[in-house]
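Have a look at the structure that comes next, please.
With one protein chain withheld, the remaining protein chains of the complex are depicted in position.
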Amino acid sequence: MQNNKESTLLKRYKYPDFTQEPFLSAPDVKLAKAPLDQVAPENFHATGIYPEYFKIDGHWLLAKESRMDCVPVYRDGEIDVIELRLLKAGEPVVTGRTENCEEGIFVHTDGFGELKEASDAFAFRQGRSRETAFSRDYDELYQVLRHDREHGKIVWVIGPAFAFDYDARRAISKLIAAGYVHALLAGNALATHDLEAAYLKTALGQDIYTQRNRHNGHYNHLTTINRVKLRGGIRQFIRDENIDNGIIYSCEKYNVPYVLAGSIRDDGPLPSVISDAYKAQDAMRDQVRDATTVICMATMLHSISVGNMTSSYRVMPDGTVRQVYFYCVDISEFAVNKLSDRGSLACRGIITNVQDFIVTLSKGLGL
Amino acid sequence: MQNNKESTLLKRYKYPDFTQEPFLSAPDVKLAKAPLDQVAPENFHATGIYPEYFKIDGHWLLAKESRMDCVPVYRDGEIDVIELRLLKAGEPVVTGRTENCEEGIFVHTDGFGELKEASDAFAFRQGRSRETAFSRDYDELYQVLRHDREHGKIVWVIGPAFAFDYDARRAISKLIAAGYVHALLAGNALATHDLEAAYLKTALGQDIYTQRNRHNGHYNHLTTINRVKLRGGIRQFIRDENIDNGIIYSCEKYNVPYVLAGSIRDDGPLPSVISDAYKAQDAMRDQVRDATTVICMATMLHSISVGNMTSSYRVMPDGTVRQVYFYCVDISEFAVNKLSDRGSLACRGIITNVQDFIVTLSKGLGL
Amino acid sequence: MQNNKESTLLKRYKYPDFTQEPFLSAPDVKLAKAPLDQVAPENFHATGIYPEYFKIDGHWLLAKESRMDCVPVYRDGEIDVIELRLLKAGEPVVTGRTENCEEGIFVHTDGFGELKEASDAFAFRQGRSRETAFSRDYDELYQVLRHDREHGKIVWVIGPAFAFDYDARRAISKLIAAGYVHALLAGNALATHDLEAAYLKTALGQDIYTQRNRHNGHYNHLTTINRVKLRGGIRQFIRDENIDNGIIYSCEKYNVPYVLAGSIRDDGPLPSVISDAYKAQDAMRDQVRDATTVICMATMLHSISVGNMTSSYRVMPDGTVRQVYFYCVDISEFAVNKLSDRGSLACRGIITNVQDFIVTLSKGLGL
Partner (left out) sequence: MQNNKESTLLKRYKYPDFTQEPFLSAPDVKLAKAPLDQVAPENFHATGIYPEYFKIDGHWLLAKESRMDCVPVYRDGEIDVIELRLLKAGEPVVTGRTENCEEGIFVHTDGFGELKEASDAFAFRQGRSRETAFSRDYDELYQVLRHDREHGKIVWVIGPAFAFDYDARRAISKLIAAGYVHALLAGNALATHDLEAAYLKTALGQDIYTQRNRHNGHYNHLTTINRVKLRGGIRQFIRDENIDNGIIYSCEKYNVPYVLAGSIRDDGPLPSVISDAYKAQDAMRDQVRDATTVICMATMLHSISVGNMTSSYRVMPDGTVRQVYFYCVDISEFAVNKLSDRGSLACRGIITNVQDFIVTLSKGLGL
């Protein structure tokens, strides 16, 4: 049961009234077959982050899971929202590029009162900057995390900077131990530096606390990768080398699933890194599908990727529709505003050093 | 009495041994008269941030107070380090541009072991970036502040961003109340926004907590300035309008001296803002002269100004020489590295949002 | 006479029709006396960047010169827009904080079709970033500069970075020689580095072309300042030291007025630098009053200051109202967007290195 504060926190979704116009007299949506694998038909419809309804056989179907720039496909009586590259020849794809029922498509941009909020936002400031005040964002975030620890799914997306700082590594480990992390999305670099820190107490050869260079420390990340491979995997490495701290260690200990995506700048990679970009995207989306809060920190590439695959709503197991919280934390206004640019009105940006952010956050949660 | 930790904290100054060469056979320094007011003689010597000794009548005199880009003048048996603009015609100025006794000038660049530290630093990283780990810097800073609260003078230099955030204003107020602030250097904008926050609960018209725009809120800073002027000054305004919170309020309450420098972007200005840039510089240097720790936050202009006027050492009342801690905190690598560029090896840079910095700091100090 | 292209360039101002409602039945504006020097009466009106009309004795008067955050004062049958600090006790100040004739005040926010443009702008992008395309902005700027060289007044506001680069100094000198610069606003640093470059071929001691350090080069800016003072002024220095290149030299040669504002970070300052921030502000506004194009480059402080004192329109000598072009060029999105934040919808931001900007511009103009 939610208390009052939490009820305030989550805005109630205002379901469309399909017994009214223009829903009643709207035509059924037109479906067209994909001409080839991975190719959509002419005039295909593309999805966004808002709830979308499609009229089929006189009934309005809500896409259960949505994301940016995908196509709605009618499968087994439901609407699946899938990437173009996953489309199969012959599948029935929704066509039409209107959003207000003209072609049987309704994009519900105001289900949580976003329009009002957006116009308020426009009234004062476009974008968020280093001078934006963030006290209230932190306070809201504490509430969101406390609520979703019990009632939702919190997905964290983190860049390699986290492995460089002693306090930041400790803070995120505490968050994992305390149940605030339900999935972790990262890259080979984060995992490598974190394991190096646990194994050799350095990150890229520097002592993670004193920042002093170790002799031949530039070997340390390669040595770590090499040792993990010799042991046969991350789990075996943790066991055999008696690793007892860090982000990846904590994920393993508390059974938090993590996805490590490969990139062209990687050394290694570590075993279990997904080398194919699109398979990695699929694995990430599998974690994001049922997320209710997503926090992206210090990684523009992963933030944009996850921002594109996160919708503004979630259909909960009991069928209710709730909003999804999406945060982007970065020291660069460019990175944060780029996400807002892409249409994520629902995106809260916080401009700061992520080391301070995560330490502040863990203290604010009493950890 | 200092405990062990503090003894470690402050590096012992290694006095030059003037009974050895090259000091013994070095010539006396050559003095030349300033030809005009504000004009130094040919070949004038300019000072830096390190302790400098000048041989006069066979004795080596240490400049008691130094700073960048000033000239040493021999007055009343001592060496004063003064700005070119304060030089009077006829005053005897030290000439010579060597640093190793050749002309009777010794610049002591390694009194606190800086050279070793610099070469260590070079070994790993040039400059500090958003990915630098700062845990150890924070830990050092807690020690420095605890020590200098009792045994030193802590000067804070702050930009207007502090007035925008609810938690940041509260954190800095606590630091003032707890005795960690011995002087505050800022500009008209910081004071205006802070007083607006206290008087009308907004900063530039936005509620400082919710960030919602107030109706006609863009009048608020002008209204605040106007009201302060009507009341006859900041102190009277605080009394008559029952101001009970904020940075300027706390300075007044705890008798912390503050210097407000004017700038060309100011509205107003508030009474007590110093409109002349060079008189403001003088007033700032008056506070910096005996500072033992200087922390510059979120203001490139003031940070560079204060960076230039802060030397790396201080001659304490008992005659001993101790090092000066200088921190520059900013979200921009450019701002932080610009200070290092200017020769301040002694400058620690922390790249973060200053709101988070000050909140983390006050929590770390148990406030 | 303007050719077609130029006619397209300058949007025609759409005068309000005062013979219609709500102008006809609007009340006269209420004037109230300033209670003290520098203090406005309760409910004072503050101006912005748009044309504002005030109904007095049944007639609508346009403020001939406006700027942000000033007060309209009724003097000699006209409305003067003046800074609070220049207000005299007893002067009649316009009161009221509405903008649509309710209190006899009409703020004409759409005289040049800005509202339509703003809504277009909102449709795609908020703010400008490093990824914004600027080809069209350059093309427009070439037209604006060619037109205003003959028919307007072009004011340039430049930061010290210009003096560091060989090609940039040459490009701006060519612009001055070719008549594209009608006034220059800068600080002590720009002038010092530029004169150092002309006198000693270095900027802060580095060769401005090869960037190699000169021996004792850190003396060069002080030596330059000292020499200028010895010579008695910039003009005498240029003559006596046979200076034949650079930005300040070109201004002197082509009789382009320049204002040098002092700041707390200055060494020196050079003679003719204005040390009082508010007198400097006044001198800057004197140049901006009749500007038709303003280009701010690489100086956040000066850009914001000038942005605040530049209105979006100009009443030309023949009484017609024309728009003012305002450009802000900086490598930092923060700096550029900060100006837009402050209400300057009319502000075009270009995110780039100003060295490249000025070289591209001068080549684009065929110099």
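Every chain is named by a letter (A, B and C) in the order it is written, and numbering of its residues begins at 1.
Here is the rule we use: contacts are C-beta pairs under 8 Å (C-beta built on N, C-alpha and C of every residue); 3 or more make two chains touch, one makes a residue touch a chain.
All figures in this text were calculated on a predicted structure; none of them were measured in a lab.
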Report summary line: Sole touch to the unshown chain from C:Asp80, C:Asp110, C:Asp167 or C:Asp290: residue C:Asp167
Query raised in the report: From the list C:Asn245, C:Ser272 or C:Asn353, which touches the chain that is not on show?
Result: C:Asn353
Query raised in the report: Per the definition of touch given earlier, which of A:Leu61, A:Leu84, A:Ala178 or A:Leu365 contacts the omitted chain?
Result: A:Leu84
Query raised in the report: Among A:Ala32, A:Leu61 or A:Ile304, which residue is in touch with the absent chain?
Result: A:Ile304
**Report entry** Touching the absent chain when the full complex is considered, from A:Leu31, A:Ala203, A:Ile234 or A:Ala280
**Finding:** A:Ala280
**Report entry** Interface with the undisplayed chain - residues on chain A
**Finding:** 35-36, 38-40, 44, 46, 69, 83-85, 97, 216, 218-219, 222, 225-226, 229-230, 261-269, 275-281, 284, 301-302, 304-305, 308, 332, 334
Query raised in the report: Footprint of the hidden chain on chain C, which residues?
Result: 120, 123-125, 130-136, 138, 160-161, 164-168, 203, 205-206, 208-213, 298, 331-332, 351-353, 355-357, 359-360, 363
**Report entry** Missing-chain contacts mapped onto chain B
**Finding:** 122, 125-127, 129-130, 333-334, 337-338, 340-341
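We take it that only the chains that are shown with their structure count from here on.
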Query - Inter-centroid spacing, chain C versus chain A (mean Cα positions, whole Å) - result: 44
Report summary line: Expected list for chain A, residues touching two or more other chains, is 125, 130
